[in-house]
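For this depiction, one protein chain was excluded, whereas all remaining protein chains were kept in their positions.
Every chain is named by a letter (A and B) in the order it is written, and numbering of its residues begins at 1.
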Amino acid sequence: MKRFFAQCYIWLLLIVLYAPIVFIAVFSFTESKVLGNWTGFSTKLYSNLFTGDMQGTGSLMLAIENTLVIALIAATVSTILGTIAAIGIHNMRGRGKQAITFMNNIPMLNPDIITGVSLFLLFVFLHISQGYVTVILAHITFCTPYVVLNVLPKLTQMNPNIYEAALDLGATPFQALRKVLVPMLKPGMISGFILAFTMSLDDFAVTFFTRGTVGLDTLSTYIYTDARKGGLTPELRPLITLMFVGILILLIVINIRNIRNSNNAAE
Amino acid sequence: MNSNDYIIEIRNISKSFGDKCILDDVSINVKKGEFVTILGPSGCGKTTMLRLLAGFGQADKGEIRINGEDITNVPPHQRPVNTVFQRYALFPHLDVYENIAFGLKLQKVPADEIDKRVMKVLKMVSMTDYEDRDVESLSGGQQQRVAIARAIANQPQVLLLDEPLAALDLKMRKDMQIELKEMHRKLGITFIYVTHDQEEALTLSDTIIVMNEGKIQQIGTPTDIYNEPQNSFVADFIGESNILNGKMIKDRLVEFAGHEFECVDEGFGENVDVDVVVRPEDIYIMNKLDGAQFGAKVKSCTFKGVHYEMFVETDKGYELMIQDYNAFEPDSEVGLIIRPADIQVMHKERTCNTFEGEIVDETHVKFLGETFECLPQPGLEAGTQVNVEVAFSKVDLIDHPEEGMLSGDVYFLLYKGDHYHLTIMTDDGDHIWVDTNDIWDKGDLVGINIAPQDIKIVK
Partner (left out) sequence: MTKRSSWALPYAIFLVLFVALPLILIIFYAFQDGSGNFTFGNFTKFFTDADAIGTFALSLEVAIENTLICILLGYPAAWILANKKLNRSAVTIVLFIMPMWINALMRTLATAELFHMLGIQLGKGTLLVGMVYDYLPFMIYPIYNILNKMDKSYAEAAADLGATPWQVFWKVQVPLSMPGVVSGVMMVFMPTVSTFAISEFLTNNKIKLFGTIIQENINSSMWNYGAALSLVMLVIIGITSLLQDNKKEDVSGGIV
């Protein structure tokens, strides 16, 4: 009985939480310009999205492309920078280690708007014209701490003799890094990369403040401008639906992998 | 001896971490094909020594040569040595075969040759058919075998082993000891083995190097080390022993436990304070007092499997440990005999505490970082550098560290038959030696006081 009420509560919350997304998903299969107005089943919005056959989709497609390119570059650079930094931090002691861990936490604790404004002021101060490059730099700034946080525990769990064992068997420090360290840190690097990638995809505020006035749009800023103009471009509905399904699949894959890993560890 | 006979020459190596001195002017020579064990308690510097040999870390001073070639500054991957790590350090992302082939692949050894060598070393460690296994699915003993196989696959001239058996259970450890010895014989290469287990060292080694506090205490064969320990640390660390204060009356005559004994040692001089070691199995115990050198009363008797272990109190009040195949009931009166050859006489490392100090004023002297009150010292000006001597028995230890002039902890203790000889490590890392009848445990925190009349100032 207790269990029944508990499950009711959980599912009620979930229904309320998912109502808006489901609502968008349902209305992605109709052509009506106005949401909530069902004009019969159609996949036209989906085909529009892929063929670009409508007003303004050109800039929407460009925004999607920008979002993906920026996320890919930022996540890749963050993963490399963060992994190297984590190895360094792991081998540091005392004050220096404290200082760098503290600074590493700041971008994670700071609200996006502060990160955005502060970086905006930095680029103004240094007279750097804002655009693609500044947005990528800004994304690296708030993505790298998550990589560091994901790689550091892998280093702590690692037998400290592993790296030395590789050197002892004749590997140069670079070979030891490539053949032993990186393969062992890979799980941490992958989850760090995924986290960084989604952080970058999700970001709105930091991009908003660092994109300058060259008309650079990511998906987030595109939606923002679009919504402020009044009314949502109908083609965003299938896009939201597709992203939702994509993330659903990604999460299921990751969780299955995690469960399998923990089962292996338990054996 | 020609220096070319040595495969490893370690000359005057010193190493500190912060202000803590880990290795203090250590020199070791190792002959080709020898099985050398570095033995000592944890923190004695033995693992640091091994790491310097492997190339993980730089000595502050000194030189290491392998085959006559100076390798002090050669990085680890270019040294002709391989290491078996304490916790195996197998690469978890590689299987057994790939772990063993790791070094060979780096050397670009042809694939069929790698295959042959991997199979050969797997056979040597009795792990044939395990080549495709995931290393994390292996038991501790199997992982240890793979770790050894991985190290010898590279055909090093010297194999370094860092407490390789420490993580195994007793039965497995005994089996592996025999296998290691056998492997050493077959391979014919030099083994440097680090352990804190004295029995392991005695079983395996050609030569044992006993270390403590960053210094070599004794180098010798297992029998040398056991039968003729050079100081009380070695005597206490290796096997069971009775260690007593004694006095060398003249050549071949020593006094301890309140009696004079004939011995075989010469050249100490006359009436010199010494330490005397007698192994518990070297004291003959019998029912009658006739023909005995001295009498004693049995305090306790415990069966230990092969022999009985007894504690007796001698007629002069000293406590001795005796091992014998016959049991003697507690409270029975017994007679004891110690043969001259079984008495090991050792120089005392020190007869009192000596510190460097500085006169502060007429009644105060500063040493060990504190200012102590002393008896009036007429004629010594403030700032004069002096030596301060304090007898072992005059150092006062108290329970509450904060109530002492100095505080520290009990670092090492030795029972000397009728009192304890303690080594106290002060909070600043200095040593003070103390004789006391009170019972302390290793690691106890103590306060240290010295009365003014017990501070002897020497110019």
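Assorted remarks:
We adopt the following convention: a residue touches a chain if its C-beta (ideal position, glycine included) is under 8 Å from a C-beta of that chain, and two chains touch if they have at least 3 such contacts.
Keep in mind it's a predicted model, so treat the numbers as computed, not measured.
The undisplayed chain touches these shown chains across the complete complex, A. Note on the undisplayed chain: of the listed residues A:Leu45, A:Leu60 or A:Ile240, the one touching it is A:Ile240. Checked against the full complex, the one of A:Leu35, A:Met61 or A:Met158 touching the unshown chain is A:Leu35. The residue touching the chain not shown here, chosen from A:Thr76, A:Asn110, A:Asn159 or A:Gln175, is A:Asn110.
Of the residues in subunit A, those that touch the hidden partner chain are 2-3, 6-7, 9-11, 13-14, 16-21, 23-24, 35-36, 81-82, 84-85, 87-89, 91-93, 96, 100, 103-115, 117-122, 124-125, 137-138, 140-141, 144, 146, 148-150, 153, 191, 194-195, 198, 201-202, 204-205, 208-209, 219-220, 223-224, 227-228, 232, 236, 240, 243-244, 247-248, 250-252, 254-255, 258-259.
By our rule, only the chains that are shown with their structure count from here on.
The mean-CA centres of subunit A and subunit B are about 56 angstrom from one another, to the nearest whole unit.
Across the complex, subunit A is touched by residues 54-56, 75-78, 81-83, 85-93, 102-103, 106-107, 150-151, 154 of subunit B. Here subunit A touches subunit B in the complex through residues 159, 161-162, 164-173, 175-176, 179-180, 183-184, 186, going by the rule given at the top.
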